[in-house]
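For reference, the structure I am asking about is given below.
Here the complex is missing a single protein chain, while all its other protein chains stay put.
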Amino acid sequence: MIEKALVGSKKYWFWVLFLLTIIFIGFVCYLYQFKIGLGITGMSRDVSWGFYIANFTFLVGVAAGAVMIVLPYYWHNHKVYGKITILGEFLAVAAVTMCILFVLVDLGQPMRVLNVIRFPTPNSIMFYDVIVLNVYLLLNLICGWTVLHAEYKGTKYPSWLKPIIYLAIVWAPSIHIVTAFLYQGLPGRHFWLTAVMAPRFLASAFSAGPALVIIAALLLKKVANFDPGEKAIDSLAKTVAYAFIANVLLFIFELFTAFYSGIHSHQAPIKYLFVGLEGHAEWVPFMWAATILAIVGILLLVIPQTRKNETTLVIASIAVFISCWIDKGIGLITGGYTPTPFETITSYRPTLPEIGITLGVWATGFLIMTILYKIVLEVRASTELVVKYEGIVYKK
Amino acid sequence: MYNANKVIPGIIIFILFFTIPIWLNFGRLEAIPKPELPKKEKKCIESKEYMRAYHMKLLDDWRKKAIRENKYIYTASDGKKYFISLQRTCFKCHNDTEKFCDKCHNFVITHPDCWDCHIAPEVAKKWQ
Partner (left out) sequence: MAIKRRDFLKLTGLTLVGTAASAAVGDLLTRGEAKAEEEYASPPEALKGKRWAMVIDVKKCKKGKEKGCNEKCIEACHYLHNVPSIPDKKKEIKWIWEDEFEHAFPEQTNEYLEEIFKDIPFLFLCNHCDNPPCVRVCPTKATFKNEEGIVMMDFHRCIGCRFCMAACPYGARSFNWVDPRPYIEKVNPEYPTRTKGVVEKCLFCYERLAKGKMPACVEACPEKALIFGDLADENSEVSKILRERVAIRRKAELGTGPAVFYLID
């Protein structure tokens, strides 16, 4: 089937070339980082995780969010998702690949990464995260590819796939719960030490993931004559609406706990993010942008007319996506490291090469997504001969 | 065979490419390395053959025992005891890594990163 990705219109090749250029720039930046060390980033002794891990955390959510399409389709026989289920699965493939790349570029000694497997350490959450992410990647690749291949041949997918699909559905939340556990079990990081971290992660995942599928599906409708089905998009929009409201609510609960209890250490990171603390306000504009985007997103998603209108729905989805990215990406990381264990503040700003590498990883993800989606569309559209067996041509 | 005119040259190019090291090093056999042995000491911790084959294994075991198990004394086969330390024991005799270690390592084109952290004696001399 892969050959389907090798033929395409000028537009398709232009897009692929564009992504390859960004990947190349990112790769050059990475070579620079590989040579000099992580010193080329804005990270510091006090803020020792930054942009890479922020994007990693967010993308784990996007990957897990795909389950919101797969689950209704396979478990509740929600037929309207028939056409976009595979988009969800392949989105997960692209997102998990980006996650793995972000972790790799964040390592100080990337050549030693297999030490995680050579010396398995069950008390480390990172160990489990490596396992769940890689297995999830594999599960989605197997499910998506096999289903598509069956479709290509004009048959139903083989029965052995069913348990794997169910496993992938159950597996999806696990990747995000485990990722939340990376943070919420650390003593002395007030912003992270909260039991709602995992639910918050899930809620933001179940909104950001489907939001991206909406954007992708409607874009494909426009540029590639792909019809996701009006009902499917509306169902998905409702999922985004509920999940995102839950996400915002959970954050408000955090605010209540921090401010009603009056505990200074719980308030400090929130103050730093939203109003600035001791003269440091690096991320204030970003956090307020996230807030405004969240409000816009919720309004557009809750009002039926704007939810059903494709243009406003896309705006809402983009708003939700970016809002989640700021809140769960950079906000979560810098908030966790501020104030430092000494109750001082060290500012963090990503550097240019750091942003270059980040963009390179994103472009890699989009390239994978483009190729996989291209195959899906071509398979769907093809009426060409499918199997030639003993001289007889079987058509779809 | 389909496309034989493309496939066969392709295979040949592939094989040539992956055997580059053989071609590049062809005829270099006379350059067998002669690492400079320490002058004052005649015998290493273990026999020459053992050291030649397993020095990396020994060093790795040393690290594990010393750092991870708190055991700093190594008793060699001849009963002699050594304090486990690359810089404080090995370098007492092997006082020039360029003339000893690198000779063979370069020959087999292997570049262990020992000297990124462990301070080779000749580096220490220049540093002071």
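Order of writing sets the labels: A and B. Residues in every chain begin at 1.
In this text, contacts are C-beta pairs under 8 Å (C-beta built on N, C-alpha and C of every residue); 3 or more make two chains touch, one makes a residue touch a chain.
This structure is a prediction, so every number in the text was calculated from the model and none was measured.
Q: Hey, which of B:34, B:48, B:63 or B:111 is the one touching the hidden chain?
A: Residue touching the chain left out of view: B:63.
Q: Among B:47, B:87 or B:106, single out the residue that touches the unshown chain.
A: Answer from the full complex: B:87 touches the omitted chain.
Q: Can you list where chain B touches the absent chain?
A: Within chain B, the residues touching the omitted chain are 53-54, 57-58, 61, 63, 65-76, 83-88, 113, 116-119, 121, 124, 127-128.
Q: Residues on chain A that touch the omitted chain in the whole complex?
A: Considering the whole complex, chain A reaches the absent chain at 36-39, 41, 43-46, 48-49, 103, 106-110, 112-113, 115-116, 118-119, 121, 123-127, 130, 182-183, 186-189, 265, 336-337, 340-344, 346.
Note that in this section only the chains that are shown with their structure count from here on.
Q: For chain A and chain B, let me know how many angstrom lie between their CA-based centres, rounded off.
A: It comes to 44 Å between the two C-alpha centres.
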